[in-house]
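Down below is the structure, laid out as structure tokens.
Note that one protein chain is taken out, while the other chains of the complex remain in position.
Per-chain residue numbering starts at 1, and chain names A, B and C are given in the order in which the chains are listed.
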Amino acid sequence: MSTAVLTINKGLSGGLNLRQKTILLISFMSLLLLTIVICSLFINERSLSTDFDSKNLAPSLKHPFGTDWMGRDMFIRTIEGLGLSIMIGAFASLISTLISVILGLFSSVGKIADSFVSWLVDLFLSIPHLLLIILISIGFGGGATGVIIGVALTHWPSLTRVVRAEIKQLKTQEYVHISRNFGKSRWWIATKHILPHLIPKFILGTILMFPHAILHEASITFLGFGLSPHEPAIGIILSESMKYLSAGYWWLAFFPGLSLLIVILAFDMIGENLGKLMNPKKAHD
Amino acid sequence: MKQRKLGYFIGKKILKLLCLLIVVCIASFWIVEQSPIDPVRAYIGEMSIQPEQKAKLEEYWGVNTPSHEKFMNWAGNILKGDFGISLIYRMPVTDVMKERFTASIILMASSWLMSGILGFILGIIAGMKNGTLVDKVIKTYCYILIAAPTFWLALIMLLVFSVYLGWFPIGLGIPIGTVADDVTFLDRIHHLILPTITLSLLGVASIAMFTREKLIEVMSSDYILFAKARGERGLGLIMRHGIRNVALPAITLQFLGFSELFGGAVLVEQVFSYPGIGQAAVAAGLRSDVPLLLGIVIVSTIFVFFGNLVADIIYEFIDPRIKQQEMTT
Amino acid sequence: MYLKGENISFGYKKNNFILKNVNICLGSGEVLGLIGDSGSGKSTLCKILAGYEKNYTGTVSIDGKKIPDGVYNPVQLIFQHPEKAVNPKWKMKDILNESYVVPQKILDSFGIKKNWLNRWPNELSGGELQRFALARALSPKTKFLIADEITTMVDAITQVQIWDSILDMVDELNIGVLVVSHDKKLINKLCHDIVYMSDLINI
Partner (left out) sequence: MEDIDRITTKKARNNEALLKVKDISLSFIQYTSGLRQTELKVISNLNLEAYSGEILAVVGSSGSGKSLLAHAILGILPSNARLYGSMEYNGQPLTQEKKEEIRGKEIALIPQSTNYLDPLMRISNQVIGNVNEKNKESIKKLQRYVFQKYNLKPEVDRMFPHELSGGMIRRVLVSTAVISSARLVIADEPTPGLDEKNLKETLSYFKDMANKGCAVILITHDIDAALKISDRIAIFYAGTILEEANIEDFANDGENLRHPYTRALWNALPQNKFKAIKGHQPMQDEIIEGCFFYERCSIKNELCSKGIPELKTINGGLVRCNNVS
């Protein structure tokens, strides 16, 4: 008897199938983000130099995002700001993921450990997130370090919650009980049975944490905490732009913010589509 | 029976809140204590000052007292309802918070309501028309809003409606130059509209996406299948079974969003110079007004806790399905 | 060898027992039938005997000795729904060989085909998965097998195939089997002795 899976190929007439579209979208978005980061690394002092002859110019071909009151090109400033934001986001997400891995695994040790983790999650979620970041960044003496630590230390609770619930649910599965009845050790069960279910959750969790971390970093910077006014962060660019709003220099606020939005959107798209690839049951609409 | 159970439940929750507050107090006090902030410096600001005055101030702020003693003093005063004196507003923290919080509550409550209702309706429409153009439009709108930085959206709103169209004032909760008592009700409303709309727009996205997904999930459930098999269809089916099963989780989610709401208010108030608690929190943070900052942390914790409490009550007492789980475990 | 459950009581709430003072005994090579309707507590009893449920009173022992924790349990339990008894992230060959390397003879006896081994659990039917669950539980260290409604979800022919294989293997390995079902006719066909859940409960 022949065993085969019918794979439907819509061919050229039907265009790309969902799988190809998804992979294409993920690749495109990743490439976009990577380009921004690399470009931001290669921008040197000269290209950001002040030029008082060309200050406060509206967007043009030469300066697609316009220039600011010191004649700096807003496009270059934005790219550099975005690069900084993505890197801070990456750092914060990694730290937060690490914390949730540790706490998630710790919660599976026993009842007391589990209630401790759950209590810690509740504690961190009980203060408004933005306020908590402000508090922590002040505690670490403010400045760039304060903000980065503040953002990194506050994004783990939701992922930890997901991981904890998943571990709890997995531990009640019949196949885990059976494994225990086969005399397998806790460690063996944790690595062979539980971990394979958790890894996709961690990967997805980290990627979906990015946009939150970036947004929070930008918000805190916008409010005036952390990064010094000389850093080309998006938050700083936007808070500076507030002074020039009534003067009608709309491009100072519009383009940098829009670029940030696109970056966030790119991360959300990557996360969502990666989720589809991992869990195809949700891919029907 | 049910009322007694509810009373017991709330009692337990209040106990939990007290524990939480104690921990939050200790933790936030410790965090601030860690930081290299000098309260005297913060109080004095740019003023010049006599050394003996400085010493007096240092004694007042307890610069040289050990941390635990300082904490006991501070906590003891809080128990008496005294949060200390705000450094930047030069008046009792409780007074500052009362005034600021009232202003913020109006802003938050109105946008919370608007975003809830609008988001729910949009979510239901998108879920009903799943896969159509209408759905795609709503979905795109939500995706973009979720990704939009709050303060940027506020800036754009300000640009369009205040700077270009001139429909709304550019800043301040009350017109510049008027004494608070002279402010008319209409003035207040006028200054409230733009921040409220901005904050609502942002809140719409999460609730709409949630409602949409939940409705799609419900519509593919077995009981909808059975209702269809019995001849129910179209709008009637969605009204009878869909909305019934989506509404409670959506309301619960809206109550769980108090933390996000507060964060959004901080940013929106900053952009619109709206004199609310969020703006005060930023000022306190930037200018190291420790008593005020700690006070706001405590108040906002209670605020978030209240939202969670309502969500829990809905979950435990209004949703009839929960009782079953209690019975089987 | 005898597997004994003595004075076993179990309840989720105080004074609301699902099992009370149940006594049951199963010898090596014996095929004992246990008949009970759904909700009669038979699944709970199975879980207690196989060490899955720890919150009970009474003793479970093999030849008077308590069954140790953390090592291979000589009492193996097979469930009604095999799809819950396999890790969906594992391939069938890994699932099969989790406890020991299943010899070809057992695979042949259960009619497990080679090309099934490279599949994922969701690509096999319940009857096929049940064969894997049984094969992996019949290691040389297994002394007793508890079968809780294991063929309720399969068709009659598969049911006979599965039981034929079990009875063959059991004879050879001298294993005691507790056959739990609501189907009297099936138990009559399979078992030497029959006990009724309603006689055991004693509430």
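Heads up, the rule we're going with is that contacts are C-beta pairs under 8 Å (C-beta built on N, C-alpha and C of every residue); 3 or more make two chains touch, one makes a residue touch a chain.
No experiment lies behind these values; they were computed from the predicted model shown.
For the chain excluded from display, the touched partners among the shown chains of the whole complex are A, B, C. Between the chain not shown and the residues A:T22, A:S137 or A:S259, the one that touches is A:T22.
Between the chain not shown and the residues C:L3, C:V102, C:L134 or C:V154, the one that touches is C:V154. Listed here are the subunit B residues that touch the chain not shown: 220-223, 225-233, 236-237, 240-241, 244-245, 248, 319-321, 323-324.
Interface residues of subunit C with the unshown chain, by the touch rule above, are 37-39, 111, 113, 123-128, 152-161, 164, 182-183, 185-186, 188-189. Not every partner is drawn; the one left out touches subunit A at residues 1-8, 17-19, 22, 276-278, 280-281, 283-284.
Assume only the chains that are shown with their structure count from here on.
One finds 23 Å separating the Cα centroids of subunit A and subunit B. The multi-chain contact residues of subunit C, meaning those touching 2 or more other chains, do not exist; every residue touches at most one other chain.
Only residues 50-52, 70-73, 76-77, 79, 81, 84-87, 89-90, 98-99, 115 of subunit C touch subunit A when the two sit together in their complex. Considering their complex, residues 20, 23-24, 27-28, 31-32, 34-37, 130-131, 143-144, 146-153, 155-156, 158-159, 163, 170, 216, 258-260, 262-263, 266-267, 270-271, 281-282, 285-286, 288, 293, 296-297, 300-301, 303-305 of subunit B touch subunit A. The part of subunit A that touches subunit B in the complex is made up of residues 122-123, 125-131, 134-136, 138-142, 211, 215, 218-219, 222-225, 234-235, 238, 241-242, 245-246, 248, 250, 253-254, 257-258, 260-262, 264-265, 268, 285.
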